[in-house]
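With one protein chain withheld, the remaining protein chains of the complex are depicted in position.
== chain A ==
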Amino acid sequence: MSSIKQIPVVETKRTNPLARVFDDLVRFCRSRSLFILHYCTGCGAIELPPAMTSRFDMERLGIQPMVSPRQADILLITGYVSIKTLKRVILTYEQMGSPKYVIGICSCTVNGGMYWQSYATAKKLDEYMPVDLYIAGCMPRPEAVITGLQQLMDRIHSGQANSWEDYYRNYDYYLGNQQKLFGENWQTPTDVITEAKHYDLLSEGTLGDHTRLLEQHQKPLEALDMRLGHELKEPRK
């Protein structure tokens, strides 16, 4: 499902004449300061060190590696994702703060590539999470990686790179594919539906049969809040 095309374009009327300028400035800044999460899945990861280091030097474009998903903007999927890895990738993707961008590098992320016949790999990445950009090749050279990143920057600047909204709008679809692969008991710590409400992105595709299935056996993690209470609380069940 190429749901990226189906995102309805809603023109919100901005009353403030400066709002457009301000939005443009925000998008410009956002596209010039991108942090890539260090989560390398397959053989394509080997093309990243030359892209990062002095020869191709992606930091001149404002792109840097980052160690934690909470502070990262880009999730690079650099090659085939086995089913076991895909669980981790989805966990990590959901831990990232929006706006977030996914780039699929190598042919394996597009259609399974040379692992097409494998029982243990997920073939199309965009069935499980929205992908902003594919960089095809086996493997793409650093020039291609840099070009792809530059295209992502352009898309961010022009406001087109908003496929992360699609994950919230069509969460039921993505969750359904995940459940098909991982089983009915699949769950991640992140409460995507609450986040969808937080970003005001709750639409008819967010909730459905699969989210209902999730709710049936979901064990929510309780947030540890700061407590100033001076009495010992009763142990929770």
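Criterion: a residue touches a chain if its C-beta (ideal position, glycine included) is under 8 Å from a C-beta of that chain, and two chains touch if they have at least 3 such contacts; residues count from 1.
Everything below uses one rule, namely that contacts and distances are computed from a predicted model.
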Looking at UniProt, which of "Cytochrome ubiquinol oxidase subunit I", "Na(+)/H(+) antiporter subunit A", "ABC transporter permease protein" or "Protein-export membrane protein SecF" names the chain we cannot see?
"Na(+)/H(+) antiporter subunit A"
Pick out which of A:20, A:70, A:180 or A:212 touches the chain that's been left out of the picture.
A:70
Against the hidden chain, chain A presents residues 39, 68-70, 85, 87-89, 91-92, 95, 189-190, 198, 221-233, 235
